[in-house]
Every structure is written in structure tokens, then in C-alpha cells.
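All protein chains but one are shown at their positions in the complex.
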Amino acid sequence: MGETLLEIHDLTVYHGQLCAVDGVSFKVDAGEVLTMVGANGAGKSTLLRTVAGLHRQTRGTVTFKGAEVTKLAPQRRVRLGISLVPEGRRLFSSLTLEENLQVGAHHANKGPFNIDRIYELFEWMPGRRRQRAWQFSGGEQQAIAIGRALVANPQVLLLDELSLGLAPIVIERIYALLPEIVAQGVGILLVEQDVTLGVGVANRVHCLLEGKTALTGTPEELSAEQIEQAYFGGDMSVASAHDEQP
Amino acid sequence: MSIATNPSTAGDGLLRVRRSTHSLLYTLTGAVAIVLLLSVAPWIVPAEWSTVLMNFFILVTMATMWNLLAGYAGMVSIGQQAFVGLGAYATLYFAIKGVNPFYTIPLAALTCLVIAYPITFLLFRLRGGYFAVATWVVASTASIIIGINSYLGGGTGHNLPGMPDLAPTALQHLIYLATWGVALVVVTATYFLLRSRLGLVLSSIRDNEISARSSGTKVTSARRLVFLIAAAGTGAAGAVLAISQVYLQTGNEFNLQWAAEMLFVSMIGGLGTIEGPILGCVIFFTLQQTLAQQGAWYLIIFGSIAVLVALWQPRGLWGAFRDRFHVELLPVGHWVGERKSESRVRRSARKQGASKEQPGPLT
Partner (left out) sequence: MIWLNVIIQGVLVGGFYALFACGLSLMFGVMRVINLAHGDMAVVAAYVAVFLTPHAHIPEVWAFVVVAPLFGLVGYVVQRTLIQKSIDRDPFTTLLVTFGLSVIIENLLLEVYSSNGQIVNIGELIVKSWHPEAIIYISYVSLAVLAAAVAVLALLQLFLSRSGTGRLIRAVADDHEAAQLSGTNYRHIFGIAAAIAFATVALAGIAFGMMTEFAPTSGGINLLFAFETVVIGGIGSLWGTLVGGIALGIAQQFGAHVNPEYQVLFGNILFLVVLAVRPQGLFGKKTALS
């Protein structure tokens, strides 16, 4: 894979008195997909939001291309090259499809993605560009949300629960986009509750359990049982697939 | 590394829920002492102090009711002066009809309650700032309607008839006792109200309305009840205001100034505590007496303090004091703690700042 774009070191985040993320470390390289799996409440969304700058961490660092961004406001991180597609799409409902993309493009970096390119990726968009965002279906909104983030030409794309609330066929289409994005050199950090989906598209997998790292490795290295155990917990030590020596 | 989590093993039977951090005996003794002192005050302090105390009691009544509405039930109103005015004019009305003004106080409170009921159906369609300004529209409307009515004096004003035929000092004492009585009743009633089921309901609504609704709490009914109580209490304040002033004018009784004072006093003292508005009133009157000659400056200064307190110490001065020293004179919350002897808990609380007892979300 390419250069290391994002490096998270010993990140600890509290939600009030609850420790949502506990000492998590990982990295994301250019051109790869790192999938984070874990049950509900495992801390995945909090982790993403902290990386994006919406949450303050208690301990640990977030480094982007060697420079520490832990103290930067979210919009500054976007302008550097970290974009988050938040859970629940969060489109600007009263704005049109095109306007949503335009907002994303307002502070865009230079790169391969622009509004025309997004219209190429999603052929159904140009015809409906003047429709208001609230009028689109869940899957379409998800596509628009991804488009809005892409149009800023991020180097690291954070995707939070893409598949939530969408029909399987729609999910398929959305996930088919990921290789195209990665081919441009973007690093993707994907949070996914559906393990099969998440692991299926991943170069590397990272399992979270109650805020802590439970398992890491590549899909080839990890067996379904291992992932299952890491997902649900049980008495299992933190393992990296590399430690597993027969 | 084990993944299993260890829930805090406080152990069953080792937790208990109490209503206050210290013996209520202290509060009771103190309260009785203060009540006695204030009851005989007119006979032992100079006459001007008596007047100041009367105004103090009236404002305490209004502020306690405003605080009930805003601090406990989450409804910010800048229109409570509607009920000050309606209470005052209800007193006038009954007095003109021949009732002894002092007996009209509960009547005025009742009148305000009755008028408030249909108003809630309009007002509750709004939230937050829009609710607030709508209450102001209601006050403005009430003021105009009464002002148009020449029977009650119109814009020029009307004297309050039927005051008992007593020597001036004796009458003054009587009026004092009336204002003191109303304040005492209202504050005590609020205290017991908040310790009751309704108080618990209000806390739950304040903390998380959606959860409260979904667990079956009748949120709107609770809110309506609080609004009616606040209207009645404020009406009683308006009634004694009329009695103390003897001459009523719509511009005075319905003045937005009342709203400003209720609000500032509660903000500075501390929203959501019973002691807060009282403390706020003490500060207010001290300031007013000190700056009496400076015209509107006391209001400017007081307002500025209120704004600063809101921004930097949102729990108000009493709230900050309470958080720091874990003292509640009139405790209405619940404290959950491990079973330890009283003195040990208090000592450790003072030492550590954060006590072993969690001032839980029920406070």
C-alpha cells in the first residue's frame, strides 16, 4: 500500500463518564480500506467522530501525514484532507442535490474529484440535480453524502455505517464505489456493523469491543470464528493474527 | 488482557438514597428562627426597612414562581407580569364589589389560575424563545384589555377601596404581614411541591423529555399544572402588590420590569434551586438600597451581573456555592451514597471536593 496517511495512537475518548474508546491505535495507508467492526456501542462511531474532530479525546494523538491534528477544528481537518461521511447521511435537507455538492466543493482541495466527476459516477444524479435533498431515498441520500465528501478531494475518507437502513441491493451499489475511490489513492476508514460486508471490502480489519482493540489483521489471516469472538467478546486476549502461531 | 468489565461492586444493600446531605434538623431550626424573626420585624425595625422588606417578599414570591416555571419546568416566560397585573386588578375588582382587600388574595390567585388554563392551550404550541415572546404578547394583551376598561380605572388608574379603617402604622403592619404571609406560603408550598411526585416528574422531564414521555410521564399535564401554579402564585403577589401600593395603574402592574426583575434575580441566585431566587433578591435589594440615588444604574449593573453570571456561572451563585460545599438549605433532590456514617461523609466531601456521594441526575 501507499504512504501512511492517518495514524491514531493510544486514543482514549470519554462520553461523559463512560469510556467509549480505550487506548486504540492503528493506521490508514493511501489506497487501502481499513474496516472497523464491532457491536453496537463498541465505540466505532465515537472513534470516527474524534478522528474527524467533532469529539475531544482524553488521551492519544491523531496524526495526518506526519503532522499532529489532534487539536484542530473539524473544518480545518477537512481542508487538510480528512473527510467524514457521518452516520445517518446528514444532508442539507432544504438544499438541492447540486447545492449539497457545491457546499462540499466550497473548500475543496485540488484533486481528481469535482462535481462533474461525481455526476459521472452516479448517472442518475444530473437529471435530478435541482431536487431538494429531503426528496431522495435513503440509498440516494447516501450516495449524495459520499459525493459531497468526495468533492472536497479528501486523502482520507471516513465512512460511518454506510449500510444502515438501506436495502441490500442499494448497499451493493454503494459498496461497488469503494474500489473506484481507493484507486485514486484515497485511504478509507470504514466503520461497519455488518461484518461480512465490512470484511468483504477490507484490506485490513480492526475489531473493537467495548472501546478496546480486540483483534487486528487481514481478512485472509482472520477466521470467521476469530472475528465472531472478537465481535461478541468472551474471555479472549487481545490478539493480532500475527501472534497466532500454530 | 481480560475483556470482561467489572461493574462497580457497591454491593446490594450498601447503597441508600437520602434527601439531603446533612441533618434536616439544622434546616428546621434555622427556618423557625428566621420565620419568627421576620414575623416580628415591623415592630423592631425602622419603618423604611419595613417597606423594603415588603417589596422583598413580593419579589421573592414572584421570583420563586418564575423559577418554578423556568428552572424546574423548563419554560422561560417573560410574560408573568400578566398575572401580576391580573392578580392586582382582580383584587381591585373584588374590593370594589365590597370584599375586604386582604381576603381577596386567595381570590386573586384563583382568578389567575382560571384565566391561565385556557391560555396554556395556546402557549404550549410553542417552545423556547417563541414561547417566551408569546407570553409577552399575552401580557401585553391583558394589559390593554384591562386598560380599556374604565370600570377599573383605565389608563389613569384607580384607588383600592375598602382598606380596613386602622391607624397608619397598624395598617402598615397588617400589609407587611400579608406580604410576608404570601411569600412564606408560596416558598413553603414550592418546597413541598418539589419534594413530591411532581418534583420528580419535573426533574425527569428536565433531564430528558423524550425518555420521560416514552416512560408514560404525562409531560404536558405536568407542565400545565406548573404553569397554573405559577400563575396563581404570581397572582397572589400581584394582589399584595396592589394592597401595598393602594393605587393601581396598568402601566405599573403590567410592567415588563417585573419580568426583568424576576428573571435577573433567579439567574443570579441560581435557576433550579429554591434558595437561589431568595439569594438573588437579597443581592438585588442590597444593590438597590446602596444605589438608590443613581436612577436606572442599579438595573444596568444588576442586569450586567445577571448576564455575566449566566455566561460564566450558569448555575447561579447559590448553585455554585451548593456544588462546592454540598450544602442544601432546602433540599429537594436525592443523594445516592454508600452507607457511611454522616460525619465521615461530610468530612471526606469537604476534603476531596468531589464526594463519594454522586449528586445524581435526580438533583
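Note that the chains take the letters A and B in the order they are written out, and that residue 1 is the start of every chain.
Assume contacts are C-beta pairs under 8 Å (C-beta built on N, C-alpha and C of every residue); 3 or more make two chains touch, one makes a residue touch a chain.
Just so it is clear, the model here is predicted, and its values are computed rather than measured.
Can you say which of A:P74, A:G138, A:G165 or A:G185 touches the chain missing from this structure?
With A:P74, A:G138, A:G165 or A:G185 as choices, the missing chain is touched by A:P74.
Of the listed residues A:A42, A:V62, A:M125 or A:A152, which contacts the missing chain in the full complex?
A:A152
Looking at B:L225, B:L256 or B:A320, which residue reaches the missing chain?
Result: among the candidates, B:L256 touches the missing chain.
Check the options B:A33, B:A47 or B:I148 and report the residue that touches the missing chain.
B:I148
One chain is left out of this view; which of B:V99, B:V114 or B:V133 touches it in the full complex?
Hidden-chain contact among the options goes to B:V133.
Considering the whole complex, not just the chains shown, which residues of subunit B touch the missing one?
70, 74, 76, 78, 121-122, 124-130, 132-134, 136-138, 140-141, 144-145, 147-148, 256, 260, 263-264, 267, 271, 295-297, 299-300, 303-304, 306-307, 310-311, 314
Which positions on subunit A touch the chain that was left off?
Within subunit A, the residues touching the omitted chain are 52, 54, 73-75, 78-79, 83-84, 86, 90-95, 99-100, 102-104, 106-108, 148-149, 152.
The rule is short, and it goes like this: only the chains that are shown with their structure count from here on.
Just curious, how far off is subunit B from subunit A if you go by their C-alpha centres, in Å?
Taking the mean C-alpha position of each chain, the two centres sit 50 Å apart.
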